[in-house]
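Complex shown without one protein chain; remaining protein chains in place.
Take a look at chain A:
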Amino acid sequence: MEFLVKDRSIVTPGMAIAKGPFRYEYGVDKFEDTIISSVLGIVYIENDGVKVVPLEGKYMPKRGDDVIGTVVSINPLSWDLDINAPYLANLHVQDALRYVKDTSNLERIFKVGDVIYANIRDVGESSDIVLQSKERPYGKMKWGRVVKIHATRVPRVIGKKGSMIKLLKQMTKCEITVGQNGNIWIKGERQMEDIVERAIFKIDKEAHIPGLTDRIKKMLETELSR
């Protein structure tokens, strides 16, 4: 067992990370006895495992993830949602409503363009995504706005034990819901929404540089004192 790169360094696809029997999670590929990176990302080395967290790329749906999507089309008994994944996600009427409603016209429930907070119930063999939005807090997001960022940067928006999101919420008094797919819904006063939006774009741009929470705090302080 031997490491060829430092922990938390940037690797490019095809770069050798380690030699020997390792448990590897994702972002890596094996060639002969060498573990090589398969994406452009940052290496994380743990006791016996390696993984590469990608810096770029689309959201890949996983079961149990909470996502925010927009309705793009209406089928006889379901809606198709765009959740920034390579595939459209499907939300069936049965999985969408908390109580019985007239389902003869689905457009009366969710229109095209509506923003919906949902949970991924299953990702099928051929990558079809099944959503559910039956229980709270899932459902239609009224008012507010949606900010789109890279799905790979979502952990930075949340921060360690939710520190970043807590900071944003406390300082701007906005309601913020983060989807694992990189869609973030904000509701609050209009100026505050603007500030949160700018802060989130800053996080998206500087996600890989350490000391992010402090910088965001400083930014919020200057913006709020204006």
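Definition applied: a contact is a pair of C-beta atoms (placed from the backbone, for glycine too) under 8 Å apart; a residue touches a chain by one contact, two chains touch by 3 or more; residues count from 1.
One rule holds in what follows: contacts and distances are computed from a predicted model.
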Response to the item:
Among "phenylalanine--tRNA ligase", "Exosome complex component Rrp41", "4Fe-4S binding protein" or "Homocysteine biosynthesis protein", the omitted chain is listed in UniProt as "Exosome complex component Rrp41"
Discussion item. Among A:4, A:40, A:74 or A:146, exactly one should touch the missing chain; which is it?
Written reply: A:40
Worksheet item: With respect to the chain omitted from the figure, which of A:1, A:100 or A:209 is a touching residue?
Response: A:209
Fill in: Residue among A:55, A:74 or A:158 that touches the chain left out of view
A:55
Worksheet item: On chain A, what residues meet the omitted chain?
Response: 10, 12-15, 27, 29, 31, 36, 38-40, 54-58, 60, 86-88, 126-127, 152, 205-206, 208-209, 215
